[in-house]
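Just one protein chain is left out here, and the rest sit where they should.
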Amino acid sequence: MKKWRYVIKRLIRTIPIVIGVTLVTFLILHLTPGDPVRIMLGPYATAENMAALRAQYGLDQPLPMQYMTWIANITRGDLGTSIRYNRPVTELVKDRIGITLTLTLSGLFISVTLGSLLGILAALKQNSWVDYLCTFQAMFWISIPGFWLAIIFLYIFGLQLRWVPIAGLTGFVSIILPALTIGLQEEAWFARPMRAEMLGVLNEGYIKAARAKGVRYYKVVGKHALRNVMVPMITMLALRLPWVIAGSVVVEVVFAWGGMGSLLVNSVLARDYPVVQGALLIIALSVVAANLLADLVYSLIDPRIRVEGGKK
Amino acid sequence: MSEELRKEIANLKQKKTGQMYLTWLRFKRNRLSVIGLSFVVVVIFIAIFAPFLTPYEPFDTNPFRRLEGPSREHLLGTDELGRDLLTRLLYGSRIALQVGILIVLFEGFIGISFGLLAGYFGGWVDEIIMRLVDILRSFPVIILAMAIAGIMGQGLFNVVLAIGLVGWTTYARMVRGKILSIKESDYVEAAFATGESTVSVILRYILPNVLPTAIIMVCIMMPTALIASATLSFLGVGVQPPLPCWGSIAAAGRDYITRAPWISTTAGIFIMFTVLGFNFIGDGLRDAFDPTSKRN
Partner (left out) sequence: MEELLKIENLQVSFSTEEGPVEALDGVELTIRQGTFHGLIGETGCGKSVTGQAILGLLDNNARIRGGRILYREKDLLKLSSRQMGRTIRGKEIAMIFQDPGSSLNPLFTIKNQIEEAICMFRKVPREKREGLILEALKQVKLPDAENLMYRYPHQLSGGMKQRVMIAMMLACRPQLLIADEPTTALDVSIQAQFIKVLKELKDNLNLTILYITHDLAVISELCDYVSVMYAGRIVEDLSMRDLFKNPRHPYTTKLVNSVLGANTTLDQLEEIPGSVPRLINPPKGCRFHPRCEEAIAVCNREVPLLKEVKADHSVACHRR
């Protein structure tokens, strides 16, 4: 009973965020200094074309109306039509979302596991060489721009050494390099917080109490410490997800994979605003959904959250 | 107030200024932060004295000497338009630093203001601002900034605006958190209990405690700002060629990666050098201001 109350509370909290996200996505378009229609069609647009486009996109309506229409369309699954390809945005996205999803998830996986492992080990062997290595490599990786790492990796491992195929998503092996590019960069953002959290947990009373009970050290760590460290781990995950997505977009561009990321970038450059709006919306909503999921998982792990029904 | 009490308070006030000095000492002790500081100093130096460090101009094209490798004449070779790469990279530091600082200041202004409001007033002001933060954080910063910059049009200023409009959330949260913890601390409660005015409390207790956080944040946000602006330039948004921005140099270099790998590589190294410097400093500052937090 109480668990459901938390779930519902959490869902209700999500609503204003979703609305806000749609608002932001919608309003961005209108940031253009000039006439969006003219920009979309380019300098050779005729008055008729512009009028037609305006009517088609309802751009002659007052702003709130436009927003409402847009929302109504979205709920029906219509994200608009691409100007460049003249195809529904949803179709374009559907074709490419698989690649982006694969990249994001594999990058996330590598970063979480690698980062957590390093962080936890560093905490367990505080001030040892493992600890210093962890901190140092973390600082190293966060100082590298993602696109540069991607270029370097592409060059060395893909072109020069030819260890991995690079042309596209052709199988498991082809993911390794891009996933590593994203993952190595991101794990640095996990390693140090995880280390700090683990140190904090290891200092808690229940760890000492468990040892006083006679629980073996490795079980103390594996059962008690790990479980308590999972909550901040999930927090980190939800926090870094937007960055991992950004990372996968960059990687898509560098490796020239045809995913949603490159679609988005190309559409921005080509002024294909409906696609930009649609892709942005999907990305943002995914992040919101992921955050919701994270909060729900919390309530499974930490019994205190179920009762309070609120964020810590 | 008794004489003893007066003396104690004077003593404490002295300690406060001594605190800054102590912090500086701790900072100096940390080898990495000193190294970081030297990196940044080098970059600033390059930015200021770029014209004196190279005989070339960053915009001088030379179609007969395109994509040359490193040589005695061109220490890092030339790019796809025949321009001396080293020169462009050196001048690039100006853009990088300018953009970085502007972004950090802009973000900082918005973020700290919002953080202050949210932390101090609480209630529905806090709620609204936090919802705004949640909404913005649902978008990957670079992606939203790219969209905004792309739509607003080319130009460095738009890059700053775009990143700044999106990236202030981290500032806001940090400042809000710090203020909340100060607000609830015992000494503030005591100050209010002894009848101090709100303004006095803000000036004497809240601001001095938030200041270190703000300073640290500038150093910590600089790397993200640098990488974000470089990434945006790399993606083709914002910086107009032929401006020598490190990110766009790397982007141009990518097309010639097999023929002239040094272009993208060196551009990235410059970025990394600068970012590493700020990261070391930021880390060192964090430790210096609060040595109890991270290690041990």
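Letters A and B name the chains as they come in the text, with residue numbers starting at 1 for each one.
Basically, a residue touches a chain if its C-beta (ideal position, glycine included) is under 8 Å from a C-beta of that chain, and two chains touch if they have at least 3 such contacts.
In this text the structure is predicted, and so the values were computed from the model without any measurement.
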Neighbours of the unshown chain, displayed set only, are A
Among listed residues A:Ile12, A:Leu161 or A:Ala212, the absent chain is touched only by A:Ala212
Note that chain A touches the absent chain at residues 126, 204-206, 208-217, 224, 227-228, 301-304, 307
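Assume only the chains that are shown with their structure count from here on.
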Per the C-alpha centroid definition, the whole-Å distance linking chain A and chain B comes out as 23
Interface with chain A, chain B side, in the complex: residues 131-132, 134-144, 146-148, 150-153, 223, 227, 230-231, 234-237, 247, 250-251, 253-254, 257-258, 261, 264-265, 267-268, 271-272, 275-276, 279-280, 283, 294-296
Residue positions on chain A within touch of chain B in the complex are 16-17, 20-21, 23-24, 28-29, 31-33, 126-127, 139-140, 142-149, 151-152, 154-155, 159, 196, 242-243, 245-246, 249-250, 253-254, 264-265, 268-269, 271, 273, 276, 280, 283-285, 287-288, 291
